[in-house]
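One protein chain omitted, others in place.
Chain naming follows the written order as A and B, and within any one chain the residues start at number 1.
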Amino acid sequence: MPLIKIRDLHFYRGSRAIFDGVNIDIDRGKITAIMGPSGTGKTTLLRLIGGQLRPDRGTIEVDGQDVHKLSHSDLYDLRKRMGMLFQSGALLTDLSVFDNVAFPLREHTKLPESLIRDLVLMKLQSVGLRNAHNLMPSELSGGMARRVALARAVTLDPMMIMYDEPFTGQDPISMGTLVNLIHKMNDAMKLTSVIVSHDVAETAEIADYIYLLSAGKVIEKGSPVQLKRSSSQWVQQFMQGLPDGPVPFHFPGDSLEDDLFSQKVSG
Amino acid sequence: MHNKNTEITVGMFVAAGIVALFILAMKVSNLADLNDEEGYRVVAEFENIGGLKVRSPVTLAGVRVGRVEAIDLNSQTYNADVTLNLYGSYNQIPTDTAASIYTAGLLGEQYIGLEAGAEDEFLQDGDVIDLTQPALVLEQVIGQFLFSKAEGDE
Partner (left out) sequence: MIDTIRSLGRWGLDSFERLGRGHIFLLHTLQGVPELFLRFSLVIQQLFSVGVLSVLLILISGLFVGMVLGLQGYNTLVDFGAEESLGVLVSLSLVRELGPVVSALLFAGRAGSALTAEIGLMKSTEQLSGMEMMAVDPMRRVIAPRFLAGLISMPLLAALFSAMGIFGGFLVGHSLLGIDDGAFWSQMQVKTDWYDDVLNGVIKSIVFGFVCTWIALFEGYDATPTSEGVGRATTRTVVHSAFAILGLDFVLTALMFGEG
């Protein structure tokens, strides 16, 4: 049985459909990637899974529980078993790196301070930032902030972790570090990972299974190898990053000829 | 995790605020006067109380001996029944004491001044002061003055 089961998901922002009947299964212990062009609501999907947004129709089950039918306290209990890595890292800016990683432990457990210290340092060690524990978030580079956030996301040893655009805006070295870390974390902690991204190469490198989303629907799904062999032109355009194809280079509208030679004066 | 200095300054802040409130209570306002000792009540009936208010002071020879506790209209005589609360320590005020309504300064607020009588018996709880003099109402005084002046001229 999959860990996350999304059925017939509809979600509207205003009158625009972000999701229009989406079905997704995310298997336990695997790295599943949700990919698609910017603006297809990939981040929205993670918020729906986390229960921060409500779908207009359809259900999302996590570990057998319907997320949007849970009471406030049950939802919060479920979230303790979910980790989430935000694009910006979402570190608490008024706390040091150490206190940030210790934050979930201090909020949810009554562990003695010495034990918290050991746990936090171990988590920081696993992302290679043990010696940075005294720094403030403002002193970290973007890649380091994400690694701290990753350490924080796994302090409570969750069953799953969701990554929101983990590779965006990273230099090649931190990108490589993150790819490596996500892979290792998944294997070492027996996690289920959900990656939302549009960085094809990095994601395809570690993902076991990929869903391609566009215009509110699942366009294609399969392993990275299957997707690369897909016959769909759209999939090919996306996977290879071609500038023109089924997704046109030009914003749809009047043709250039019409615009140049018509006598209409706009405004 | 929590800075000790933060706690200290917050403590100082709260203490300073409470001290300021205390100053406002004791030094600036009349709270110090308000903790009235248990007193006894006396009623005085006035024709007109002018601007007298509940909690106005009651003085004898200028010394504050109590306050106005209630003001009611007497439905039979159409006069004002003023209940005075006199402090318990001033329990030797003669029964024939007179009560008048005065104004502190030209524009100040009104208060009740008592003038001690000569009786040997003293006022007790529930007694009535018979000798009263109503408040001077400025318009009436001026009116009378103009009237008498006009009469004199004729």
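Methods note: a residue touches a chain if its C-beta (ideal position, glycine included) is under 8 Å from a C-beta of that chain, and two chains touch if they have at least 3 such contacts.
These figures come from a predicted structure and were not determined experimentally.
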#### Entry: Residue in contact with the excluded chain [from A:10, A:80 or A:183]
A:80
### Task
Decide which residue listed in A:93, A:134, A:231 or A:255 touches the omitted chain of the complex.
A:93
### Task
Spell out the interface residues on subunit A facing the chain that's missing from view.
47, 50, 52, 76-77, 79-80, 82-84, 86-88, 90-93, 103-104, 107-108, 149, 152, 156
### Message
What does the interface between subunit B and the hidden chain look like in terms of residue numbers?
### Response
2, 6-7, 9-10, 12-14, 16-18, 20-21, 23-25, 27-34, 53, 55, 105
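FYI, only the chains that are shown with their structure count from here on.
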### CA centroid of subunit A to CA centroid of subunit B, Å
75
